[in-house]
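Right, one structure below, let's go through it.
Entry: chain A
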Amino acid sequence: MASGANTLLDIRDLSVSFAGLRGSVTVLHDIAFSVKPGEIVGIVGESGSGKSVTSLAIMGLLGAQGSIESGSIRFGDEVLTELSPARMREKRGRDMAMIFQEPGTSLNPILQVGFQIAEVLVEHTGADLQSAQRRAIELMAQVGIPAPEKRARDYPHQLSGGMKQRIMIAMALACRPKLLIADEPTTALDVTIQAQILKLIVDLRDELDMAVLLITHDMGVVAETADRVVVMYAGQIVEQSTAERLFTRPTHPYTKLLLRSIPSAHEKQEVLPVIEGTTPSPSDHQPGCRFAPRCPIAADMCRDPSLSLVAVAPDHAVRCCRLDAARELDVTRAVEAGL
Partner candidate 1 sequence: AELRTNINADPAMVDPITYSELIAGDVMANVYEGFVGLDTEGNVIPALAESWEPHEDGLGFRFKLRSGVKFHSGRSFGAKDVKYTFEQLLIPGNRGGLNAEYLDTVVGAQAVKDGKTTDLEGVTVVDELTLDVRFTKADVLFPIYPFYFMDAGIVEEHGADWATKASAGTGPFKFKAWNLGRDVQLEAFADYWGGAPKIDGVRFLIVPSGDTAVSMYEAGELDVVYVDTQTIRRVLKDPQFKDEMLTAPAAQIRYLGMNQNLYEPFKDIRVREAICIGFDRDAMVDGLYDGAAFPLYGQVTPGVAGYNPDLPAIPYDPERAKKLLAEAGYPNGEGLPPIKVTDTEPNKNDITYYANQFSSVLGMPVEVEIVERGSHIKRMNAGEVPFFPWGWSAGYPDALYFLSQVWYGPSTYNRSRWQNDAFDALIEEAQGTADAKARYALYNKAEKILLDDWGTCPTTVRMQVALVKPNVEGVSLTPFRFLPFGDAQVTE
Partner candidate 2 sequence: MAAPSTSQTARPGSDFFLRFRRSRNAMIGSVIVAFVVLMALFGPLLTPHDPVKVNVLASWRAPDSTHWMGTDALGRDVFSRIVLGGRVSLIVSMSVLAVTLTIGTVLGMCAAYFGGWVDALVMRTVDIIFAFPELIFAILVAAVLGPGTLTVIIALSMVWWPGIARLTRSLVLGLRHEMFIEAAIVSGTPAHKIMRRHFLPNIVAPLIVRASIGVGFIIMAEATLSFLGIGIQEPEPTWGAMIRDGLSQLRTDPHLALFASLALGITMIGFNLLGDGLRDVLDPKVRN
């Protein structure tokens, strides 16, 4: 994988587990990818595949139950997994910021939203509260919140879902971080605002050379904004490539099937193609290819535990042992065959 000197974020062999009552469950396995400054990397994948956990691991916010089992996360010159908590704290919010998936619960219910944005500025830029509040209002305007001076004094429960999400975004962008992790930043936004937000992110990227880790289910958003894409399935990366290559020449059967499932606004579809079956729960992952039980081209060899990501082209890696069959796989027919 590209991990040259000029990567901003470099994740190697990251495994994360959660402690449960009856022992711990590993939910991330050997995740490895890197992000260059100014690069927008999209992470897509099955719900529950570990996208959010990956981002929390980067931020060092796995919580009391989660722990990094192995691997390293390098950010600039520093290895995050080895940083002192104090140092880590300084980085958070200033150098790396995160937009959380659940705006509803991620905002403090008893603080005014304007203050919640301003607070970051006060913490990291040493600004006084008043100027920070003014800046917060500007940020709110930037993310498309109407009448921001008035809204700044609202509490989260007075805002609509999309507004809360935009507050989260404004908060994350406040310090113009080097790395922005956006976990489903626009799910609650209508497409016009969404477009505006994405444009804002892209503009900031252009302006500040900000790297973005964009986690989303919206393939359209990925196609539109991401430079590279990481596809995850059941705690593993199954494919990663440039956005262009991934959308034009997806290789892993999961990726292919995934792209097929997108409902289009341009035509009325009668039945959406789906991937049959369910994701295995992290506690009973089988060795070998985890997609195998649902895969139209699965074979015995898929159970081989030594399976790993294989580069199929420069900057394109796939975790599949039947690459040829995968390349050949015509998902349209596979779906129609009712697999």
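Heads up, the rule we're going with is that a residue touches a chain if its C-beta (ideal position, glycine included) is under 8 Å from a C-beta of that chain, and two chains touch if they have at least 3 such contacts; residues count from 1.
Inclusion criterion for the candidates: all candidates are chains of the complex that A comes from, given by their letters.
Source: prediction; values computed, not measured.
Although all of 1 or 2 belong to the complex, chain A touches just one of them, candidate 2. Residues 19, 21-23, 64-65, 104, 157, 277-278, 280-281, 283-284, 293 of chain A are the ones touching candidate 2 in the complex.
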